[in-house]
Structure formats: structure tokens, C-alpha cells
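So the structure is just underneath, and the comments pick up after that.
For this view, one protein chain was removed and the others were kept in their places.
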Amino acid sequence: MKSLRDWLGGNSAAVLALFFLVALFTLALMAPLIAPFAPTAQNLGNTLAEPSWQHWMGTDDLGRDVLSRLIHGAPASLFASLLAVGVATAIGVPVGLLAGFLGGWVDDAISRVIDTLLSFPGIVLAIGVTGALGIGLTNAMLAVGIVFAPGLARLMRAQTLVVKQELYVDASRCFGASLSRILLKHVMPNAVQPVIVQVTLLLAVALLAEASLSFLGLGVQPPQPSWGGMLARAYNYMELAPEQMYAPGIAILLTALAFNTLGEALRQALDPTRRRR
Amino acid sequence: MLANAPRLMLVGRRLVQFVPVIVLATFVVFGLLKLVPGDLAATLAGEYATEERIAQIRESYGLNDPFLVQYGRWLWNAMQLDLSRSFQSNEPVLEQIMHRFPTTMLLVVGALLVSLVVGVPLGILAATNAGSRLDVAVTSLSSFGVALPNFWLAMILVATFSLSWGWFPATGAVRFGTDPAGAIWHAVLPSIALAAGGIAEVVRQLRSALIEILSSQYVRTLYAKGLSPSAILWKHGLKNVAVTLLTVIGLLASRLLGGAVVIEAVFAIPGMGSMVVRAAIVKDFPVVQGVVFTMVILVIAINLVIDLLYTIVDPRVALK
Amino acid sequence: MSDAPLLDVRGLGISFLIGGGSVQATQDVSFSVQPGERVGIVGESGCGKTITGLSLLGLLPRATTRVAGQAMFEGENLVGLPLSRMRHVRGRKISMIFQEPMSALDPVFTIGQQIGETILTHFKVDKKQARERAIEALASVGIPSPARVHDSYPHQLSGGMRQRAMIAIALVCEPKLLIADEPTTALDVTIQAQIIDLLMELSAKQGTALLFITHDLGVIAETCTRMITMYAGQVVEDAPVDSALVRPRHPYTSGLLRSLPRLSARGAVLPSIAGRVPTLRDMPTGCRFAERCAHRQKACAAPQVIEQAGAHSVRCWRQTDLVLPGALTDREAAA
Amino acid sequence: MSAPIVSVQDLRIHFPTQDRRETVKAVDGVSFDVLPGETFGIIGESGSGKSTLGRAVVCLLKPTAGQVKLGGIDPYSLPSAELRRRRRAFQIIFQDPNAALNPRMSVLDSIREPLDIIGEGSRADRSRIAQEMLERVGLRPEFGLRYPHELSGGQKQRINIARVLTVRPSVIVCDEVVAALDVSIRADILNLFAELQREFGLTYLFITHDLGVVSHVSSRIAVMYLGKFMELGPAEEIAERPLHPYTQALLSAEPIPLPSSMRATRRIILQGEIPSPTNPPSGCRFRTRCPFAQAVCASEMPAWREAAPGRFVACHFAGEVTGHPIDAHKTKEAIA
Partner (left out) sequence: MNAPIKLPSGRIDRRTFLALTGAAAMAGGEAKAQKRGGTLRLSAQSNPSSLDPQTGNSGSDHVILYPLYDSLVEWDYTTLQAKPGLAEKWAYPDPSTLVLTIRDGITFHDGTKLDGAAVRYNLMRAMSHERSNIKSDLGTVAEITASGQTVTLKLKQPDSALPLILSDRAGMMSSPKAMEEHGRDYDRRAVGTGAMKLVSWADNERVVMVKNDSYWKKDRPLQDGMVFQIIPELPTGLRSVTAGQNDLVYYLVPQQKQLIDRARTLGSAVGPSLLCVHAYINYGRAPLDNVKVRQALNWAVDREEFNKATHGGIAETTSTILPKAHWACATEFSSHFSYDPDRARKLLAEAGHPNGLDILGVGYAEQLQVQQQEVLMEQMKRAGFRLRWERYTGPPTPAAFFAEKKGDILLAPWTGRPDPSLTYQLVFGVGSYFNAGRGEGAPGLTEALLATRASDDLAVRKEAFRKLQKIVTDNALHLPLLFRPELTAYSAKVKGYKPNLLGKPKFEDVWLEG
């Protein structure tokens, strides 16, 4: 506990965020065991109910238990974030690494593509990609991942450019190291740190993007619960049951906050200038 | 000050550089939409569709031509500022964009102003009191701002300020040209919803940049010269931080433009965002292309202006 | 030399607050500078020479620093001087120049603006006069076309020119004391020679006293009349330069001088000081150099006080019984 | 006299500036031989191209023109696998001991890296060799488990040395190896270099801006200015009787910790700054700052000639000028 806190730069908020996320992941994995009701069980006789002993957070427009849907929405939201960021990392990191390391026309070409992709608003691209691939969580998150990829590639490229100038890379070349060894042993591990931080921060952005796309009806498809989808539904009942929009909104807010807090703490924890002291 | 030869050269060079960006961007989008499974012609035919009608639509819209021919045709026309017509409504896309552009811009500029007007003082306050309780409060608030889903905030604002209290309109927009006051009145809530993240971003960036500047070696020199702390902050601190601020503005402009898409949906604002979402969904290529084209040009233009401002604010940005 | 020192530092101790506790960075630093005198502070990195310089102008971060002792300057104690008073000392009475002239100049203001604001801060002149004085100051530091440089930004100048500009800023108000913190370390040897030359010339002309902080014994030898050696946050020796170079009294001063390659025959083994400087957190209670000292004895475990013997003040109880070699080769020493 | 182990012929290394508009002529026509077992010193100020030259010798930079022969062979004529194998005999140690170590590798891993690359022997064997080298450079075995950020500059430089030694190099380029170290540590490291040279029969190419250091360690010294050699000769002779005005100025500019009474009365203080290597002066590169410059210096590039056996110099007036400027008003005379 103490060492964890030390590692996170004595940042108590980050420890709290980490615990929140661990709890959330546990909740997500064990949703069926924890949630008091099935997330899709309708009770049309008891719709938009206020919180009660039976339904702690009330029921939605089809009489489903809001708490259960919130819990069952966690895996979708977390999976969505992880998938999007995973896709972005899988594309962005190697591309950035190659561009930065190889330089020359490869770098020029890749950088131009990156600039292009970064020069129009991501969500428009995401909507376009979702349109192309079809509505649904996986597609939407692939789209978001593709949208994030150029940003990560640019970061990775910049990092690689810095690291490849490092003397230990030169030293390794003098020992006759192969390109792959230099990339894997020296460039990657040293370039990837800010990327790790960025990835953590992106998890929050992805979560928000998932919520936005689900809100627009392009993301998680009902009846599978998702926080963004719950908000979209709540939007229709804003006058009748405004409380419907609180729980999913707060869930998104807190999760995004936790990812951000953790990311910022990592940024500080991984800062080499701090380490050297 | 702006209009000297090196700056014009910079503008020229940038414009040349950005031609491939525009071509590439529109090509990517065009290709993306073409990948879309599903028959555009069937969609266009709508409720009265017959097999014959669909085939005929396909023919008349040139949908049978090879992909590159279609794209080439679009690009050729776009170069002559003819963004062709919407498949859906047959209205010229350029007109449609010009019509909606001011609405979206009002929203984005409004959000940008709110971000700066609120964010800059908070950022300065936090940086000059770094480590204090005030700083902790401001930075925590900005953390919340970054994590806040803007459409959720929009919903809460609508529920509170329009539906419960009736202070602001719940939906829609008014064109600035016809009724400036009404336009602003309509833009207040969406701008605030959109600006929440922007405020947080401005605070964070400004705070960290200003802290770095205030702990820099040259600020130490300024103290050593006997300057007062306020002179250091307001003269040197702000001029140096202007570079960061410009970068943030550039970043925000693009991000707010994207955020407008969702916010326009919540408030039913007929802007470019809702237009492109709709068009993307019904595969109205000319409209999607047109909006992407406009947004790319807009982002490029913003970046160009920011680059020019850099040359004023930061002499290190060389003009060659 | 007048008897009343321009600056009289007594028992200066600087500590930093880190986490919950604090560490003592310098302890009991005392020295004085006469008007017009050129004094050098020498020592390796981490010995406290730079923070000593900064503390005199109150430039250490106030929130995390505690300064004890006193530093009398023209009848005022600089330690704990209110900011409003300190501002009239800074730049006007005492100026400071730093090691890295690039980062010490504000990149977004012209050189002229940066000199001008110093003038405007301390004198009631209008902008035009300020400009004239600034160009004059630039000319006086040997900048070839001062009017052009006046309107240039720092990044447009070479390292040597920047350091000249820094000196112009520092000396434009004709201060009584100039603290120069490693002003030539970042420069090439031929440029260093120019800057050293310039500093000597100007300080002589304006009668400005010089407090020269450097790790380079050669630079001290060329510029200063007195040399203060610091080790692990303490002054260990304070003596006239020539005397300290020929016959240092503290083993550390001697060690520093002897480790210079020029004193040994080509290819011969260089005399070195074994071990490392103790860290601030576990400073020995006795002589701080004892662990690395070849002349260590039991009594060195006791705290050492600085004692004056002739022109030397030395923090070593064996100062009188040790005969230590200085910066001369055997041949030079014999001559 | 044995065959040179490193032979550099009219080497030129040019690269574009960051904005790719101009060419930096970092090294612009340099020739010299390094003999086995000697320490060849190269001295120069910043921008002289000395580090570029050092990197070219260990094949980190490809010559724009000219040739570097290592052990009599042009490495770039070899297939890349062969080049990688052969270059191991030619190693470099850098100025910044910290930057030369991968912060994410333990000390032992770093030292063992060259052996891992070669891939000979078992991992245990390689670790043992690495451990031996660690001890050889004067560090206790437990240092192997530490990470670079836990070590001091001197210790890190020792580790860099140990790492290089594992491949049993014949030539080591020492690029400002002590510049970042404190004075007292500096002596230790220089001593270590000397010891290792004796023990392993190493050849050093010692690059530095510090006259004191270079003349202490070197057998021969080359003086470099703006991408060219100005002068080359045995260390004592260069230090005692410099032929080139630049060498003379350099020697006189070096601050020496001597009491004022023993200091030379005259110092040559060069005027102006070092010109940019993107646009070096015509003729003799040093002419813009040379107190003895004549018209011919601008029009004609001085030849690289052997002024005396083993002493090369590039100056139209080498030997004629001996520290007494012809054009006295250009020189500042400073009394120290």
C-alpha cells in the first residue's frame, strides 16, 4: 500500500483512482454475480420507478433495474475503452516507431498521413468509420481506435526520434547490434513511457467517445446495457424522470476521472528527471 | 506587421503543403464511404423505390463508374469550388455548408471564448499559487472538467436552465445574421456544455506552462535584475505563455469542432456537425465530402493563423 | 583596500525543505568581499557555491528554503530582507550573471528590451534615454554593432555574444558587486578568454567587486585576488589566490590542484582524491573531508572550525603542521 | 613502424541543417593515421567537427567523401554482417556517461549487452565475463544489480568502459570522456584509461577540448578547427612549440592555475567568434580570427604539409610566426 503510493509519487488520489478501477473491473467481471437483477429483465408494470429498497436506483422505461444495468454496463464501457485504445496502440506504436526510426521518405509519407488524419475532427471520422463498418460497439470502438492511432503514432515517432539519438543506441550499434535488437531492446522500452501515459489518458477519452457514440445510437446496441446508451434513453425521459440521467453520467465521469488521475500520476512517476534524484 | 514578405512566403508555402493533405483527407473519406456495404441507390430511392428506379438512380448519380472516376470527378469539381449537390436533397452542398457554417462557428467560437475567459484567469491563479489550496481546488475542478461527458453536461443544463427554469431555449439555433441577440441567447447553453472540457484544458496547459516559465532560468534573471513579481508575471510570464495558449487554442478549435457534432445533436442545432452525422448515416457522399473538405480547410486555416501568430509572439519561430 | 567590507557574510546556512524534513545544504559560510575586490568561490558540483550566490539576492525559492545567518551589504542584512527592499538591491547594487546565457535570457524579448527594463526599473528615465543607455552598455561589452544587437532576440546571437549581453544587463546600473556564477563554463576556451578579459576590464573600470563562482581553478587564478574553497557546504579555505595556489593549507584544496593533468608527467598516474562527496542527508559530524583525506587522524572526527592563520582561513586543525603541494610542478616550485 | 590501425584519408562528412536548406561541413578533408598502441589526441573547440570525426571512425557516420580504413580495410566495402562483426574491434566511449547507458537496463545487463549481441557462450559465461569487467574497472560486484540513475557520473563512466572492454577492442575512441566529470573524479578515470591501455594494449583516439587532458594522455595531437586539421605532431612539441597561430592562441587562452608571478605575460586573445561550419571562410579557415592573416590566407587554402618530420601543419606562414603577432594592433595584450 505504502509502496504503491510511493510508486505513484505519493499521490493519494492516484491510489484511490487505482482502487476504483480495480473495483470497477472486478465488478465488470463479476457483474452477473453482483447485479441484483438481470439487466434485460423487463417489468412493464413498474417503469421509471423511483429508488426503492428493491431497486436502489429505480427502474428504467421498461421497468429494468437501473443498478443492474449500470453494473452490467461496466464491462461494455471498459471493454470499449480497452478495445479502442488497444487498436490505437496496435496501429499507432509500430507506425510511429518505424517512421521515427527509419526517417527519410518513409517518415515523410507517414507523417503526412498522420497530419492529415489529425486535421479533421476525430468524431466525424469515427462516425464515418462506424457508418462504413456498421453500427455496433466493436465497430464503433475500432473506429475510435483508428481515430486515436495517428495521435499515438505522432507521439511514438517523436519519442523514437529522441531515443534514437541517444548514445546507448549508438553504443549498441558499435557492438554490432541488429536493427531489430536496437528497436526492441533500446528504442521501444525507452520511447514507450510517454506512450503508456498517453494510453492511460486515452482510456478516458475512449470511454467518453464510446458514451458519445452510444448516445448517438452508433455504439453498444440495446438491450445490452451501456452507460452511454442509458443516457440516450434517459434523454427521452428527461422531463418525466430526470434522475435517470444521473447514475450513468456519474459512472462515466468517475471512471474517466480515475483513468485521468492514474495517467497523470504515471506521468509523474515515470518522469526520469524525478527518478534521478 | 503581418503583411511582410517572409510571412506571405510562409502562407504560400503552407498552402502548397496542404494541398496533398486536403486531397488525402477527402480521398480517405471518399474511400471509407465507398467501402460501406449497402446500396446507396436503394437508400436514395426511399419509400417509393422499385428495382427499376434504383437502377436508374445508380446510373444518373454515376454510381456505376469506377471508384477513382467518381473521386476524380468530385475533386475536379471541388477545385472549382463546386462541391456538387446533395444526393438526398439535391441542394448544392456549398450553399448548404455556407448556410450552416455560421451556426456551428458561433457555437465553436462561443465555446472557445468561454474556455479562455474562464480558463485563463483560473490557470494564472493556480500557477501563481502553485501548491496552495486554491491551486488544488482549481486543478481538481479541471480534472473533473476533462472527465465530464459534454453531452451529459448538456442534458443537465437543458434540464435545469431551460426545462426547469426556462432561462434559455432548450433547442435549436437562430442565425446570427437575422437575429444576433437571439443567436447568442440560443448558443449560451450549448457553448457552455461544449466549453467544459475546453476550460479544463486551458487551465491545465496554462498552469503547467506558467509554472515552468516562472521557475525558468530567465525568470530568475528577471528577479536578479530587480523586477517586481507582478511585472514578471504580467509582462514576461504572459508573453511567454502566449505560445502555449496559441497551441491550446489551435488544439481546442479542432476539438470543439468535433465536440459540436454531439452537442448539436443534444440541442437539435442545425449546424455542420448534425449535417455530417446525418449525411454519413445515409451515405450522402457529396455532403460528407463537402463538410470534411470544409473542416479540413478550417483546421488548416486556424493552424495557419496560429503559425502566423507564433511568429509574432515567439521570435524563435524563424521566418525564412 | 578599505577596511569596511562591501559584503560581509557571517554564518550563512541554507537548508531545503524536502518532503517532511529538511536538509542542510550549506553550513556556517562566512566570507567578506571588499569594494572592488575580485573573490573566487571554487568547489566541485554540489558543494553549495551556487546556492550561496543565489541566497545573497534572495533568489532561492522562498517556500522551500530557509536561510540562517547574515549577509551585511551596505549596512543592510540581505538575509530576510523584505522583497520590496531587496528589489532595490537586485540589479542596482548587486547583479548576477549565470552559466547558461541562453536560458538566462527571456527568449521572447529583444536584448534591448531586457536591458532597458533594468534601467527603467531602477532609474527615472524615459524610453528613449533607456534605449541610448542600453546601446551604450552593449557597446561597452564589446559587441560590434550594438544598435543591431539591441533589437535582436537572444536566439539570434552566439553564445559569446549572449554572455556579453548578459554582462551588459548586469552592469548597466553600475552595481557595487557582480556575482558571476560559472559565466564561462559553457563557452569555448577562446571565447572564455574574451569574456574573462571583459569582466576584468569592466570591473576595474567601474570599480565593481566580483564574486566569481566556478569549478575551474585556472579561471580563478586568472581573475581573482582571493579564493574561497568550498567543500560539502562549508568553506574550507579562504586565502589570497597566489598563496593558495602555491601552498594550499587544506588537503582538499591541495587535492583539487594536484589532480590537474598539467602537473604530472605525460602519461604518469594522476594524483586523485579517492571516494565521493558525502550526501547532504548523511553528512559526517566531524571533518566532512576526513573520509577522503590522506592526512586523516583520529581528531578529525571532531567538528572542524575555520581558523585564521595569516592570510589563510582554513577549516582544518592540522593546517599548520601539514605542508601540502600546490598547483606548481616540482620544476616550477623549485624555480 | 607498424601499419596504421586506423587510417583516415581526405575524410569529408557533410550533413544538411535541420531545415535542410544548408549543408554543415562538419568534417571537410582530414587525413591522418593512428598507430597501434598509441594515444592519438584530437583537440578542438565546439563546431570543429572533432566528435563527428570520432563517430566516423567507429562507423556511426558514413563518410560523404574520403575513406576510413580500419585495420587496413574499408568497412563499407564489407557485407553488413561482416561489418557488424568487424566493427566490434573499434569502440567509442561518449562524453555523457549517463546518456550512454540504457536507463532501463541493469548495470550488469548493460555490460553484458555486447556479449549478448555476439551470442557466444552461455548466458552464465557472459554474465561472468561482465562481472569480471565490472570489477576490473574498480566497481564492487553488487553494482551489477543497480540501475544507472542510482550511480554517480564517475561510476557510470566506469561502466561504459567495462562494457566496451567486454568485446576486447583494439581501438577506443574517447569522445570527451572526462568533460562531464568533476575534477577529482576526472583524474581517477584518466588513470583508469592509462592502466587499461597498458593492460589490454589499447589504441586510443582521444577527443577533447581540454588542452591539459589531451597533452597529458596523448602521444600525438591533432588540432582541429572548422572541420579541418590545423596542425598535427607529437604531444610535447605541439604543447611546447606550436607552429600554427590557432594552436598558439589555444594554448595561451587556456586558464592555468598559476600564481600571477609565474604566468606568461602575454596572452593572445582571439577576436570574434568561430564562423559557422555551414559557410566556412574561404582560403584558410582560421583567417577571420588570425592575428597574422594576410591577403593570401583568404585566397588560397594552405596546404597540409610536413613542416618537420612527423609534424604537419596547414598555414602559409607556419614557423614564421611564433606567438608574436605581425599585426600587433589586432591582438590584445593582457597582463594577468
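Each chain carries a letter (A, B, C and D) given by its place in the written order, and its residues are counted from 1.
Simple rule for what comes next: contacts are C-beta pairs under 8 Å (C-beta built on N, C-alpha and C of every residue); 3 or more make two chains touch, one makes a residue touch a chain.
No experiment lies behind these values; they were computed from the predicted model shown.
Considering the whole complex, the hidden chain is in touch with A, B.
The residue from B:P20, B:P121, B:P229 or B:P270 that touches the chain not shown here is B:P270. Among B:L94, B:V282 or B:I300, only B:V282 touches the chain that is left out of the view. Across A:V93, A:I182 or A:L218, the single residue that touches the chain missing here is A:L218. The chain not displayed touches subunit A at residues 40, 42, 44, 47, 61-62, 134-135, 217-218, 221-223, 232-233, 235-236, 238-240.
Within subunit B, the residues in touch with the undisplayed chain are 37-39, 41-51, 53-54, 56, 60, 86, 88-91, 96, 99-100, 158, 162-163, 166, 169-172, 265-268, 270, 274-275, 278, 281-283.
Convention: only the chains that are shown with their structure count from here on.
Number of steps on the shortest path from subunit A to subunit D, with steps defined by chain touch: 1.
Chain centres here are Cα averages; for subunit B and subunit D they lie 53 Å apart. The set of subunit D residues touching two or more other chains is empty. Contact residues on subunit B toward subunit A in their complex (touch as defined above): 20-21, 24-25, 28-29, 32-33, 35-37, 143-144, 146-149, 151-152, 155-156, 158-159, 163, 254-255, 257-259, 261-262, 265-266, 273, 276-277, 280-281, 283, 288, 291-292, 295-296, 299-300, 303.
Put simply, subunit A touches subunit B in their complex at residues 112-113, 115-125, 127-129, 131-132, 134, 204, 208, 211-212, 215-216, 228, 231, 234-235, 238-239, 242, 245, 249, 252-257, 259-261, 264. Residues 166-168, 170-178, 181, 185-186, 189-190, 272, 275-276 of subunit A are the ones that touch subunit D when the two sit in their complex.
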